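Would you mind keeping the following structure in view while I ask a few things?
A single protein chain has been omitted from the complex, and every remaining protein chain is retained in its original position.
The letters A, B, C, D and E name the chains in turn, as written, and every chain counts its residues from 1.
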């Protein structure tokens, strides 16, 4: 394991993570998540409507949108607005939505939709895991407001949810990859986990050579440690 | 484990799978994959061009498209042609492409693009794993043709690749879910594996309750057994 | 008349035609039509809704969609899904819809819509006439099901409808052109006719030199003979 | 034959037709065609480029576009600009283009494209046949200009081309239907014919009952008489 | 001030303007406006519906659409129909709509929408000011018809509205620029004014050097004189 990380981190060391709540004046819930140079603004909006497939079921819905500012990246990318949304964007925003719904009791939410917008201000790898982590904080704030306004019967928040990336670069298993590491990784993995340590989603992809089940399990365990730290930051943020 | 499968299969039993090669007259490679009622036509096309990001690198490219006939499903779904492609379609065709590239030596391919179209004639669950499995067969046929025409220096086919779905329904871990099982599964998982047993992609999603790492490992092992059987069918098909 | 057809057919000889009903498990009616290498799957879907211009008139609607698999042709064509539908596709699916409606009593149908999807698996000329011919069979099956379920007062099927292509190649009038003939034809003509021998639609186009009314009439009579044979295949198919 | 036409015309009587050339200052050729209340402006544009499929063949191309002003009709129709072009528009502009190309020697034209825009200012039936008729006049003017500028070797204009509609309303065969007649016609037919009396395109459609070959031939003969009159107007217009 | 205008007009001289009402048979109001070679057809349509943001408020709405025929200009411009509307078109049609609404009492109009389509037949500069000027005439005609049908309580027409362009070319302040002048102007300004001389909209843009407030005021006064003349033409037109 002679691989030296560009920012001299240990293989199992997170970048500096920071979570700030209430960064927007109008959104019902909001958070700014920073992990190294990566910065994502998450904004939760409550609307008194549900998608048509949920009509008249007295249940709520939680969904997410993800987007990157054109110059969030090293070189400018055109806005996804002249036409269709790219496949990567689609995948990510569906993943965020699923992750949030997995820890939300949609029955307890009542007939409303909460949309969490995750807008990447700057992207240095790990934007999807920062988005999931921040989206939960913004969702939590929005639910707190609903509770304060007496609009909830029970508590729809079943657990917290956070995410981290792990991967293999030059044969070395790494936690919390930045963009340089991510783009040269042999295996790329995103883990979404609840506060109680259960898996919500695991996506492991061989970018180069296929990998063994043993390697995959080591990576999940490495990720678990990172997620625990991130989860503690979430807790502190929502208690402040 | 009192769950009885709708078609009386054992929890670890595949549906009847069938792979037929050369089902189209014009495509450079083609296959019809059937797994139970699910039917997918895979057609490989060789074109003398590469995407712009590969220009002048003397490498090839392998990509895939996925689509469902409007009435492949229980109720009719509108064609994805009046506008944008849905997120699910995007995710699946990107997954097929990545899986094929993982077992293809793009340098040995030379400057050309092979596109594998996976068109679902009928869908009873597992269309993405049937597509990956058939796409490899169609790709194999197309490469055989390139080799016969003397257009290849080495053999770009590094290994075979196949896929299977596993999941948890009513607490029972199941192999090769059909549509009914798939739509009521608590955990849904797709495994893509090479002929030599290495993982190419693992996607595990909690649709209901989050799951443990132990359960995930049991599911992967269950899937591995199914993939071995499917791999043998692939081999027989390409040798016929 | 020294022109020799590429497959040695007589000028007034059909390719081998084959019509198979019930090829799909979920569609209310379905048929696979083969004419030579041309293969089209037709699937009829019944839905309890009518287009807005028919609201509250207690009448039904019959419509069609047409599409080609990308590799149904000699070289691959991009899917018509990233944006707009091409003019040829539009023309063909409107033609199929009109032809079916011409032999259907929309009042007897009641307030529902039957959509017949014609998906071309392989294209060697004559896909639109194969589509019309197969679409009628699929529609017939769907209506039979409606009748069996007691959802019809009368019989909405007024007559059968079938189609054939004729044309002039190197001065020779030909029946049932394949792709090679079609693409070099001086005059190209599609005839849609009812089982009782009345015309539903005639489209005659000079691709090169304009043609005389006499030539046009000879072509229609040639087509009429072909359509009679195709009509007999339809009858056999729906009686099986 | 007791049917009385809304404007008291004889069954074989044209509406007042008027063709005016040179109605636009910038277009290389232009014409205003009026048939009753129907008014179409045709504008021919010469551009020094050819479609990609004609590159480096030293041949030209003639094409057409068709559009209706939103309030050309009895009630306003939305512009076809927020998205895709409708099927009817597609069919008509392809028909105009084919009709013009049928009387143009594309080799004699040299490497350029002539686009004829047919914009319907007011629509009272017969807009497609007015468009074809006027488009030929505009094309003729544009070719005259090319000849005057010495940019042509030979004369690309092989013949004139004009069009007319005929149909069956309440069992009566009629020439040159207006909107009211057209929308209640049992059979609707458009005939495109060269100045020398050869057919370029025949489109006959049963809107209600299917029709006999005999009826079709009577309709074509009725149309032929109308086209002869229109052709004479074209000649006068281009000689003025 | 040695600049000589291409058509020898005085710096403060309008081109020949002409306004003709009732040029279309179906529209509720219509006008043809000509200013020099510029020609715009304006058609007002009354529809018994309001945009969703005005639902159940018992108020009406006035809006406009603007489009240029492809060959209205020196060289052909593609139609804005294959996709999105250009920014210039958007700006102009929003400006026309605002200008009309500024002189219309939407409460007196009652629950209906009047859409004024401004279609440019030929464009030699000043199409947006000709459109506003003609749109008011078409709107006036439509309101007259509503009044005659007894569908109005009061008179929704508060005042007339007209527009003119002014600009600076080679240091000279000019009234009513044609295309050549407009495309070489240092400052380009459009003024929309009511019949009583109040400003509705002023848009001044430095295309080259920025301009002083003094120059801007001189331009507005120059424009005011032009608008007065145009307003008189409007009055004559609607009284005829």
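Basically, a residue touches a chain if its C-beta (ideal position, glycine included) is under 8 Å from a C-beta of that chain, and two chains touch if they have at least 3 such contacts.
Everything quoted here is computed from the prediction, not taken from an experiment.
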Omitted-chain contact residue, chosen from A:55, A:76 or A:225: A:76
Selected residue (touches chain absent from view) among E:18, E:184 or E:217: E:217
Per the touch definition above, residue among E:6, E:87, E:150 or E:171 touching the missing chain: E:87
Sole residue of A:119, A:159, A:180 or A:209 that reaches the chain not shown, by the stated touch rule: A:119
Positions on subunit E contacted by the hidden chain, ascending: 83-85, 87, 90-91, 93-94, 98, 102, 159, 193-194, 196, 198-206, 209-213, 216-217, 220
Footprint left on subunit A by the chain that the document does not show: 24-27, 30, 37, 41, 43, 45, 47, 65, 67, 69-76, 79-83, 85, 115, 117, 119, 121-122
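What we mean here is this: only the chains that are shown with their structure count from here on.
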Between subunit C and subunit E, centroid-to-centroid distance (C-alpha), Å: 51
Shared interface positions of subunit D, touching two or more other chains: 83-85
